[in-house]
Every structure is written in structure tokens, then in C-alpha cells.
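Here the complex is missing a single protein chain, while all its other protein chains stay put.
Now for subunit A:
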């Protein structure tokens, strides 16, 4: 595979998870009462689950004021969604702020467009790779630097997760492709 094609292998993001601190205590019962898009089952889970349509995301709101936002397709979408949730909480009468916004995890995928022999790959990368065909068809590759987990499938499709910054993915994919190019 020529170098130009390797450079074009930019993973497509599918999910971004972020956290933010709203900086005030939240009354979850009152949020569940006053908001249309909230669900709250304290016996099952101690947080309000809230959803918005655009960007299509889900948020978990805890009584401490901390929030987790999932479902964004990019870092920017995730930030916009988190701001919208904070605005909803403000409108409900809480003095919500937008503190310590942080991207915690990103999930992406890419396709190297050639089949991969997983058995010799796990033999040569034993300390990083785990392949149990009785349990899961893909090989789980835990890269140390950068700290990413890759799910590599025989079809050449790769799922990447664990990055906090987008560039980490591109770097890991490039490294990975160099290893996979020749033998497998």
C-alpha cells in the first residue's frame, strides 16, 4: 500500500464521550418533573438520563452537578451538546456553569481494505494482542503508545477506542498499518 493511501486512512469518528462540571448541586427529582426529555429511576440508577435531538446525544446528570455526555460525532458536536444540556439546567432554575469540560473517550473506525490473518498477528504481538475466536471474531490489540485499544477484524475493518485527542487515532492507525502491510 503506497504511503499516500496510508495517509488517507483517517478514522471516522462514531462516538465522543465528554464530561463537564455544572458547578452546583442538582435536584434530580425536580429535573425529571420539569423537563420533557428526562428519565429518572433512582432504584435502577442514581442519575437523570436526558436526551436532545440536535446534536443527537444523551447525557447523564448526577446530583453532584457532574454530567457525562455521549453520542456526539465530533469533539465540537459533543461540546455544543454539553452546552445545550447546561442551558436546559439553567432554564430549570439551577445556577449551572460550564466548568472543566473534557473529552474522555473517542470511538472511531477505519477500513484498511485488505483481509488480515489474525492468528499470526496474535503470535507475533502476544504481549499486546488477544484473540479468542470462541468468544469474539475480532482481535483485541492494546497499544501502549499511544494508549489505544483496537479491534481488528479479518475483513480489514478496525475499530479504535480510548483516545482523548483525535490525532492519537491517526498516529495509531499509521503505526498499525505499517505492521500489518507485509505479512498478514
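One rule holds for everything that comes next: contacts are C-beta pairs under 8 Å (C-beta built on N, C-alpha and C of every residue); 3 or more make two chains touch, one makes a residue touch a chain; residues count from 1.
Throughout what follows, contacts and distances are computed from a predicted model.
K.L.:
So which of "Tectonin beta-propeller repeat-containing protein 1", "Pectinesterase inhibitor domain-containing protein", "Transcription factor IIIB 50 kDa subunit" or "40S ribosomal protein S8" is the UniProt name of the chain that got left out?
P.N.:
Of the names offered in "Tectonin beta-propeller repeat-containing protein 1", "Pectinesterase inhibitor domain-containing protein", "Transcription factor IIIB 50 kDa subunit" or "40S ribosomal protein S8", the absent chain's UniProt record gives "Transcription factor IIIB 50 kDa subunit".
K.L.:
For the chain that's not shown, point to the residue among A:73, A:97, A:125 or A:164 touching it.
P.N.:
A:73
K.L.:
What subunit A residues would touch the chain not displayed?
P.N.:
Touching the chain left out of view, subunit A contributes residues 5, 12, 33-37, 52, 54-55, 73-80, 83-84, 87-88, 91-92, 113-115, 117-119, 122-123, 126-127, 130-135, 137-138, 153-156.
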